[in-house]
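Take a look at the following structure, please.
All protein chains but one are shown in place.
Showing chain A:
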Amino acid sequence: MKILAPVSIETRRLMPRAWDVLAVLIVFGTIVLLAEASRELLAPLTTATAKTIALDPSNLPHYAFRTALRMLAAMVFSLLFTLTYATWAAKSRRAEMLLVPLLDILQSVPILGFISVTVVFFLSLAPGRILGAEIAAVFAIFTSQAWNMAFSFYQSLRTVPPELTEAGKTFGLSGWTRFWRIEAPFGLPQLVWNMMMSMSGGWFFVVASEAISVGPTSIALPGIGSYIQTAIAARDLSAILYAIGAMLVVIVIFDQLLFRPLVAWADRFRIDSEPSDEEPESWALTMYRRSRLFDALSHPFARLMRWSWTLKSPVRPRAVAVESHRSRIGDIVWYGLLTAGTAWVTWHVVHFVGTSFRWPDLLDAGLRGMATMVRVMVLIALASAIWTPLGVYIGLRPRLARVIQPVAQFLAAFPANLVFPIAVSLIVAWNLNPNIWLSPLMVLGTQWYILFNVIAGASALPRELKDAAANFQVKGWLWWKTVGLPAVMPYYVTGAITASGGSWNAAIVAEVVSWGNKSLHAYGLGAYIADATSAGDFKRIVIGILTMCIFVVIINRLFWRPLYWYAERKFRLA
């Protein structure tokens, strides 16, 4: 399984179409609307502060549990979103035209910048109560998980072999039954893999979203993230180590009890006739399968599903393809709604821009964006220079790869922001330049995507090709040039894209950090957004988010996309 590149890179079209512009308008419009609403709501909410966080490590199990629960809740919502949104996009050509570009833009929105906007909004829904903050945190994690999952599922649904669908139709299965018996199982292995990846990314955001201050409102939900924040304020290094330990345990538990069983279970839905080299195994799955309790719990659900398949659809299936017969009225209604919606959103965005955007602000954000871009690029290049050769070396040694690969995946899942305080305390202690030394924090958590992708690439190099190279005495630089680097190229590029995207997001928490009462700032767009957030300045928050969004989209389209397709065309082992 490979990591999926973002929508703008995977889809083959280079030039944006009207639909992409519309998607940009909708996302930007939503952010603007939320921000406007939040600005008005901010004042009366100053009291919405949570209980204080205690640094006694005996509280950690409870905090870890709360954090994990948020994660699970977000995953459930992401799954629901995926099953509906992706299915809609895959089934309806009309919806597809808008929903896919929309996913593209949503993937580029910096989640951490967005939290501040949503937090106030959700708090206003449940004023003075902790529930609003919980919803905001879950929503933040949701936004970090859902887009990738939906995109992967959409792609799977688009590639269901037509003979399977046709077989289903011949047996007179209803659309609902076909979805659950053919289409969903087909997409499941890829979806499970993406869930795992999304979950890995999610830990970073759950930690970041638990403790947040927007202007006068500050929230600290009980959880590992808040614990870390409190520890930073108290300059308590040992508490930080405890939190790191607790997080390790939580991730291992999730891996063993949830994802390994899921991967092992989903393996049987793979459609390729070749048996996988190593069937994924899971002791937990064996346990679930043998336990009667689990059986009894799942039984009514299975019964219900089976009953639903017996329902006859009220519409008789037609012999001709439905797509060829489009209703004029449907088109008119659809385009009418779209036009009206676009006009309304455009008016709002223009109004906001007209009243709030000032040139100095825009210029400032743009320049800072450049600074962050240079930082991301330099660090990705550095990480590549280190991890690519190492990854190739490891990937060619199966025994070593079996040990290192899970470690690299684990490191990618581990929320790097938990380790920030340790680095920051060193920067403070040695009085280093934050503009340089805060930068590595941005790739601290994301560089592992490069490593484990390159390992996967090198492991996938067929033995015959290795043998051929050895047989013809290809060694040294000639080997790296003609065998090693080309072989891992497609894997490397996907890893680097993921790492780069993650680093932009991480900039928001990595460019402004504090240790006790000492706060370090780097010049960059991340710091711009972070500062605007703590000042509660919604105009600048929105400007920051939009600027970052534009930077990410442009870099994806103009830099990564050509590189990705070049690598896919030229270096992919058929």
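The rule is simple: contacts are C-beta pairs under 8 Å (C-beta built on N, C-alpha and C of every residue); 3 or more make two chains touch, one makes a residue touch a chain; residues count from 1.
Methods note: contacts and distances are computed from a predicted model.
Trainee: Name the omitted chain as UniProt records it, choosing among "Nitrate/sulfonate/bicarbonate ABC transporter ATP-binding protein", "HTTM domain-containing protein", "Succinate dehydrogenase hydrophobic membrane anchor subunit" or "Spore gernimation protein".
Mentor: Listed in its UniProt record, the absent chain's protein name reads "Nitrate/sulfonate/bicarbonate ABC transporter ATP-binding protein".
Trainee: Please identify which residue in A:56, A:163 or A:464 touches the non-displayed chain.
Mentor: Of these options, the touching residue for the absent chain is A:464.
Trainee: Considering the complete complex, identify which of A:483, A:513, A:532 or A:545 is in touch with the unshown chain.
Mentor: For the chain that is not drawn, the touching residue is A:483.
Trainee: Please give every residue of chain A in contact with the chain that is not shown.
Mentor: 289-290, 462, 464-465, 467-468, 470-475, 478, 482-483, 486, 489, 570-574
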